[in-house]
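Note that one protein chain is taken out, while the other chains of the complex remain in position.
Moving on to subunit A:
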Amino acid sequence: MAKYLMLKHYRGAPASVNCVPMDQWTPEEISAHVQYMNDFAARLEKTGEFVDGQALAPEGTWVRYDGEGRPPVTDGPFAETKDLIAGWMIIDVDSYERAVELAGELSAAPGAGGKPIHEWLEVRPFLAAPPTITECFHQ
(Lines give C-alpha, C1' and ligand atoms only; values in the text may rest on other atoms or scores of the structure.)
Protein backbone atom coordinates (compact mmCIF):
# COMPACT_ATOMS: atom_id res chain seq x y z
CA MET A 1 0.00 0.00 0.00
CA ALA A 2 1.64 3.13 -1.16
CA LYS A 3 0.53 6.45 -2.48
CA TYR A 4 1.75 7.82 -5.78
CA LEU A 5 1.28 11.15 -7.47
CA MET A 6 0.61 11.03 -11.20
CA LEU A 7 1.67 14.44 -12.41
CA LYS A 8 0.52 15.98 -15.64
CA HIS A 9 2.53 18.84 -17.10
CA TYR A 10 1.47 21.73 -19.34
CA ARG A 11 5.15 22.19 -20.10
CA GLY A 12 8.35 20.49 -19.07
CA ALA A 13 7.49 16.90 -19.98
CA PRO A 14 9.02 15.23 -23.06
CA ALA A 15 6.88 15.66 -26.19
CA SER A 16 3.90 13.32 -26.47
CA VAL A 17 3.29 11.21 -29.58
CA ASN A 18 -0.03 12.78 -30.54
CA CYS A 19 0.98 16.35 -29.69
CA VAL A 20 -1.67 18.44 -31.48
CA PRO A 21 -2.63 21.15 -28.92
CA MET A 22 -6.11 20.90 -27.45
CA ASP A 23 -7.35 24.13 -29.06
CA GLN A 24 -6.98 22.44 -32.43
CA TRP A 25 -9.13 19.42 -31.53
CA THR A 26 -12.79 19.19 -32.51
CA PRO A 27 -15.29 19.85 -29.70
CA GLU A 28 -16.23 16.16 -29.82
CA GLU A 29 -12.62 15.18 -29.34
CA ILE A 30 -12.39 17.44 -26.30
CA SER A 31 -15.59 15.88 -24.89
CA ALA A 32 -14.19 12.40 -25.48
CA HIS A 33 -11.00 13.37 -23.69
CA VAL A 34 -12.83 14.79 -20.67
CA GLN A 35 -15.09 11.75 -20.57
CA TYR A 36 -12.06 9.44 -20.59
CA MET A 37 -10.52 11.29 -17.64
CA ASN A 38 -13.77 11.16 -15.66
CA ASP A 39 -14.29 7.48 -16.43
CA PHE A 40 -10.73 6.74 -15.40
CA ALA A 41 -11.21 8.43 -12.01
CA ALA A 42 -14.56 6.65 -11.53
CA ARG A 43 -12.97 3.32 -12.32
CA LEU A 44 -10.21 3.94 -9.76
CA GLU A 45 -12.84 4.73 -7.18
CA LYS A 46 -14.46 1.38 -7.87
CA THR A 47 -11.19 -0.49 -7.50
CA GLY A 48 -10.58 1.33 -4.21
CA GLU A 49 -7.42 3.04 -5.45
CA PHE A 50 -8.50 6.66 -5.93
CA VAL A 51 -7.36 9.29 -3.45
CA ASP A 52 -7.56 12.66 -5.16
CA GLY A 53 -7.50 14.40 -8.50
CA GLN A 54 -7.09 18.11 -9.13
CA ALA A 55 -6.45 20.43 -12.03
CA LEU A 56 -4.51 23.68 -11.71
CA ALA A 57 -4.87 26.97 -13.53
CA PRO A 58 -1.84 27.51 -15.76
CA GLU A 59 -1.03 30.93 -14.33
CA GLY A 60 0.28 31.33 -10.81
CA THR A 61 2.04 33.91 -8.69
CA TRP A 62 5.45 33.72 -7.07
CA VAL A 63 5.36 34.78 -3.42
CA ARG A 64 8.09 35.18 -0.82
CA TYR A 65 8.59 36.54 2.70
CA ASP A 66 10.01 40.05 2.72
CA GLY A 67 10.91 40.56 6.38
CA GLU A 68 9.17 41.35 9.65
CA GLY A 69 6.12 43.63 9.35
CA ARG A 70 6.25 43.81 5.59
CA PRO A 71 3.76 42.27 3.19
CA PRO A 72 4.99 39.32 1.12
CA VAL A 73 6.59 40.15 -2.20
CA THR A 74 4.75 38.84 -5.23
CA ASP A 75 6.02 38.44 -8.73
CA GLY A 76 5.17 36.75 -12.00
CA PRO A 77 3.62 34.89 -13.56
CA PHE A 78 6.70 34.16 -15.59
CA ALA A 79 5.92 32.98 -19.11
CA GLU A 80 9.37 31.44 -19.45
CA THR A 81 9.03 28.99 -16.53
CA LYS A 82 10.11 25.70 -18.01
CA ASP A 83 8.09 23.30 -15.90
CA LEU A 84 4.38 23.87 -15.53
CA ILE A 85 2.07 21.51 -13.65
CA ALA A 86 -1.39 21.03 -15.16
CA GLY A 87 -2.83 18.79 -12.50
CA TRP A 88 -2.47 15.53 -10.69
CA MET A 89 -4.10 12.37 -9.57
CA ILE A 90 -3.19 10.61 -6.34
CA ILE A 91 -3.58 6.85 -6.12
CA ASP A 92 -3.20 4.35 -3.29
CA VAL A 93 -1.99 1.06 -4.77
CA ASP A 94 -0.38 -2.22 -3.80
CA SER A 95 2.78 -1.80 -5.83
CA TYR A 96 4.95 0.46 -7.96
CA GLU A 97 4.10 -1.79 -10.93
CA ARG A 98 0.41 -1.05 -10.45
CA ALA A 99 1.12 2.70 -10.32
CA VAL A 100 3.00 2.48 -13.63
CA GLU A 101 0.20 0.41 -15.16
CA LEU A 102 -2.39 3.03 -14.20
CA ALA A 103 -0.28 5.94 -15.42
CA GLY A 104 0.04 4.11 -18.74
CA GLU A 105 -3.75 3.88 -18.96
CA LEU A 106 -4.19 7.54 -18.10
CA SER A 107 -1.65 8.48 -20.78
CA ALA A 108 -3.82 6.70 -23.35
CA ALA A 109 -6.51 9.41 -23.05
CA PRO A 110 -7.70 10.33 -26.56
CA GLY A 111 -6.64 13.57 -28.24
CA ALA A 112 -6.70 14.80 -31.82
CA GLY A 113 -8.32 12.35 -34.22
CA GLY A 114 -9.60 10.38 -31.25
CA LYS A 115 -6.14 8.75 -31.01
CA PRO A 116 -4.29 8.28 -27.71
CA ILE A 117 -2.11 11.25 -26.76
CA HIS A 118 0.69 9.03 -25.38
CA GLU A 119 1.40 11.90 -23.01
CA TRP A 120 4.32 11.57 -20.58
CA LEU A 121 3.10 11.50 -17.00
CA GLU A 122 5.40 11.76 -14.04
CA VAL A 123 4.87 9.11 -11.32
CA ARG A 124 6.29 9.99 -7.91
CA PRO A 125 5.97 8.06 -4.65
CA PHE A 126 4.82 9.83 -1.50
CA LEU A 127 7.20 9.88 1.43
CA ALA A 128 5.17 7.79 3.87
CA ALA A 129 5.10 7.60 7.66
CA PRO A 130 8.03 5.58 9.00
CA PRO A 131 7.21 1.90 9.55
CA THR A 132 6.86 0.66 13.13
CA ILE A 133 9.62 -1.89 12.68
CA THR A 134 12.72 -0.11 11.44
CA GLU A 135 15.34 -2.74 11.99
CA CYS A 136 17.96 -0.76 10.15
CA PHE A 137 18.12 1.81 12.89
CA HIS A 138 20.16 -0.52 15.02
CA GLN A 139 22.84 2.09 14.97
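Throughout what follows, a contact is a pair of C-beta atoms (placed from the backbone, for glycine too) under 8 Å apart; a residue touches a chain by one contact, two chains touch by 3 or more; residues count from 1.
As a working rule, contacts and distances are computed from a predicted model.
Peer 1: Missing chain's UniProt protein name, "ABC transporter ATP-binding protein", "Putative sigma factor", "sn-glycerol-3-phosphate transport system permease protein UgpA" or "Probable glycine dehydrogenase (decarboxylating) subunit 1"?
Peer 2: "Putative sigma factor"
Peer 1: Tell me which of A:P27, A:G48 or A:P71 is the one touching the absent chain.
Peer 2: Going through A:P27, A:G48 or A:P71 one by one, A:G48 is the residue touching the chain not shown.
Peer 1: In the whole complex, what residues of subunit A lie against the chain that is missing from view?
Peer 2: On the subunit A side, contact with the omitted chain comes from 1, 3, 45-52, 92-94, 125, 127-139.
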